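For reference, the structure is listed below as structure tokens.
Only one protein chain is missing; all other protein chains are in place.
This part shows chain A:
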């Protein structure tokens, strides 16, 4: 019965990634290799981030929100953007279109993130007898995270890979990318300083991710049009 709950939460956490892969043309073009490479790049990037965090941040005894520390964390979080850029450009992909490439990278990125940060707590927590909503919210957050990562990799591919984009949208692209990259810090601010409940935080993440996805989508189309 508790295994049941674990399976439910696992479906919610990892299901969307599989669905996304199989439903979109990614599966038709067999882009799994790209995603796997993205996963490896993600792992290396995370390692690098951890090293930076360990070097530049003090270990805080309490769980308080320290603006300075959080700013540093946000800065270090931008390493993600570099990682995605690396994954998009430097890796030798099979000849797939830009559109599919960013999706594959974003998907791999989000999946690796989910596995690394959510699988172990899920395995430990959700199988216990005690029932909490925590893991359901965590699953929802994984969903939001997938959308955010896809948006981010779309924007990164716009920023550096597409040359002939309209000048007017460039600042919006950069602003959106910054917002996306600092999403983790924004959520941690909401959680620690404003003391939002988990349900509220998960709702915020879902809504904000959808809004950001809509913006990124519009930007992508806007850049696409001149090239057609």
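As a convention for this text, a residue touches a chain if its C-beta (ideal position, glycine included) is under 8 Å from a C-beta of that chain, and two chains touch if they have at least 3 such contacts; residues count from 1.
We adopt the following convention: contacts and distances are computed from a predicted model.
Only one chain is not pictured, and the protein name UniProt records for it, out of "DNA replication complex GINS protein PSF2", "Ribosomal RNA-processing protein 40", "Nicalin" or "ELMO domain containing 2", is "Nicalin".
One of A:124, A:161, A:175 or A:211 touches the chain omitted from the figure, and that residue is A:124.
Note on the undisplayed chain: of the listed residues A:20, A:42 or A:111, the one touching it is A:20. Contact between chain A and the unshown chain involves residues 1, 4-5, 7-8, 11-12, 15-16, 19-20, 22-25, 99, 123-125, 128-132, 136.
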